[in-house]
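Quick notes on the structure that follows.
Heads up, one of the protein chains got dropped from this complex, but the rest are sitting where they should.
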Amino acid sequence: MILFLQQTVTGICVGLAYAMIAMGLILLLRAAGVMNFAQGNLMALGAYFAYLFLGKLHLNPAIAVILAILSLIAVGIVFCCVCFFPFKRTKWPQAMLICTIGAGTVISECCLCFITTETKSVDPIVAGSLHLGSFIIPYQYFFIFGVTALMMVGLWLLFDKAYCGRVMSAAAQNKYAADLLGIPTNLTTMLTFCIVVLMVGTAGWLLAPVYRVSNSLSIFQARAFAALIIGGFGSLPGAIVGGIAVGLIESYSTYFTTTYKDVVVFGALLLVLAVRPQGILGSKVKKDKA
Amino acid sequence: MKKLIALVLALTMVLALAACGNSSSAPAATTAAPQGSTTATEGSTEVATATQNLKIVYCGTSLSTDNGKRLSQLADVFEKEVNDAGGINGKQVEMVVIDGGNDQQSYINALLKALEEEDVSAIIGTFFSQYALACADYVNDAKIPVFNIATNFEMREKSDYYFTNRCVDTAFSNVMAQVALDNGSKNPVAVVYNTSNGKNDSQFMKTYLENNGAQMADIIEFDNTSTTDYTPIVQKAINVAGSDGILLHATANTDGQSIIALLKQYNYQYPIISNSNLFADQFIKNCGAENCIGLLGFSEYPTPEVRPQVQEFTDKLLANELFTFEDVSWIDASFYDDCNLILEAAKLAGNNDKDSVFAGLSQISGYEGVMTSYTFHSDGSFADYIYLATIEADASSELGAAIKVTEPLKVEH
Partner (left out) sequence: MENGTKRSRFLRLLLVSAVVIAGILLVDKFFIQNLKNSRVNLINVALIYYFSVAGMYLMLGLGGCMSMCSIAVMGLSAFVCGFTNTKLGWPLFPAMLCGILSSVILCAVVGSLLMKLDGRAFMFGTMALVYIGTSVFQNFSAFTGGPNGTSGISKLTLFGKTFSTFKSWFVLLAIACYLLILLLHRIKNTSFGRSLMAARDDETAAYSLGVNVYRTKLLAFIISGVFSGIGGALYAVHNGTISASLFSFTTQQSFIIMLMLGGVMSPVGALFGSILVNYLPEIARSAGTYLNMLYGALIVLLMIFMPMGLAGLLKNQYQKLRKLLTGKRKKTTAKESA
């Protein structure tokens, strides 16, 4: 019983990590129509920045955070200019996807070349963990949980309440109509890219103390895709629910197998596609709406 | 129009038959030749008495990884060092580095290329025994000695040309199990990665424990390429009923670091015995000193107190401007020892070509390398000694903890 509860807690914690990446994917999909295969590498970039500014250069944490935010915004702008603007009038939608694959490779190789090749660790914001009997939750997870909640609330406020958020939604749904209305669609798309890169970079920064700084952070991406499908394609709450679901499935699967974890998680994905293709929270609409 | 088509058709058919006729004579020769044969083979047997440069090719890893960068720099260091000292057998040493890629097909491509390098004397290969096993046929045909940085005993069974300067896993699994027994762990759990190395080792450890009146509580395998979170695995290991120790077999990257840190976080009280990958200064630095204190196990790389050659090597390497890293790891020492073993074999045989090196390797006895002394054994391995090791708190060291190595253990083959 104790083991079950422990694994539930673990599953939710890692599920939050998947949820953060999946949220970024959904946003980008809505805004640009591109499935970003570089998402895992962007998260690893956030972790590498954490190591670079805190570990290697030993900067003051406040300065490090500001520098990281500026760098991530810069990366977002470059990413948008490279992977989105050239493809606005392309006939072939898959070209954008493949471009993101290439961009992801470049990002990970740059990290290896210029920052570090070894697997490093970063100090957590608050070291230590909470001990509740035999439950052990590192304090870092509370920060992750808090930041995820903040992000969710922030995005909801932005897109549903704020004027600029509605403008961005409009541009995402129908570019032509938005252009007619005088909305600067290029600017809004770039803004969305920057927000997404910032989000996923922050996720990497927060997860670095727990999961270590190395290129293997990009394997989170495959699980995030699974989270998208299981939770319901196209909605932000779906991404979060899907992420937690995938985390729990992965965690419980260690009861009976530790090497076939991939089979269980992706088998669940295929099962969901077979039985309920719209996911847990999706609605039965054939084409996904923005 | 039709006549033109017919004429051109006839012409091409004639050409095709002519080409067919010529090329069918070639297969009779090629089917006789085994797969992977090169044109260089005939050349070197005819000129066995003449000397050539000692050419060593390294094709083991992708050059953008940590190991790849280190070892390519180390290759330059070795080449310069030996050539400045006068070379070997009157000729020079040549080191060639080929990018080995990240997966099996890239390694096969790189190894085939290495096997065909003109006048190659020896090759230093991969860390992964499964890649080495896949290429055994090509190596057997080319008859070139290959030093792998892997320790799987199955490699030698497939090819007499496979060597390793370390000891094979049959030997050190027994050591690890014995350490567990010596520290009061009668029912440990094995946590291993799911390569053939890990699987073999867990079986050997289980057999050793059962032969000595203990037993293995459970074997937990993990996939270190696709696991995101190691917490469930550690939780499962801790909660195995009646277990009193962990026998860990992991790399010094994410998996080893995560597992050790998690065990510390869960305040695991029983002995943790690990394989030699984790007994490195970098591991202590990257994982965090307080996590590593209390680790037991064995190391193939001794400390300077036990073996002065290690200190000499470290100082020499850090002072060399061709080597840009700030610390020296066991991989550097292992590679350096591989190169020196090849050099020693060439010296003993009096010639630099591959057959002489192969013959010379089996004559090596008691050669003092950096890590240990080396003697040729029938299982293709060379190491004579490994060292029992622990990690203890050390206030004087800048890391906060240090590896303490006890007496060398003679490796049983």
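Before moving on, here are some points about what is shown:
Read from first to last, the chains carry the letters A and B; within each, the first residue is number 1.
We take it that a residue touches a chain if its C-beta (ideal position, glycine included) is under 8 Å from a C-beta of that chain, and two chains touch if they have at least 3 such contacts.
All of these numbers come straight from a predicted model, not from anything done at the bench.
Of A:151, A:196, A:229 or A:249, it is A:229 that touches the chain left out of the display. Touching the chain that is not shown, out of B:194, B:362 or B:397: B:194 (per the contact rule at the top).
Across the entire complex, the residue among B:77, B:93 or B:115 in touch with the chain not shown is B:115.
Mapped onto chain B, the footprint of the missing chain covers residues 2, 5, 8-9, 12-13, 15-16, 19-20, 22-23, 26-27, 30-31, 33-38, 62-64, 68-69, 72, 98-99, 101-106, 108-109, 112-113, 115-116, 128-131, 133-137, 154, 194-196, 199, 221, 223, 226. For chain A, the list of residues touching the undisplayed chain reads 35, 82-83, 86-87, 90-92, 94-99, 101-106, 109-110, 113, 222, 225-226, 228-229, 233, 259-263, 266-267, 269-270, 273-274, 277, 286-288.
By our rule, only the chains that are shown with their structure count from here on.
Listed in rising order, the residues of chain B touching chain A in the complex are 64-66, 69, 194, 220-223, 225-229, 231-233, 235-236, 239, 252-254, 257-258, 261, 265-266, 282, 286-288.
Against chain B, the residues of chain A that register as touching in their complex are 2-3, 6-7, 10-11, 13-14, 17, 109, 112-113, 117-121, 129, 136, 138, 211-212, 214, 216, 219-220, 223, 250-251, 254-255, 258-259, 261-262.
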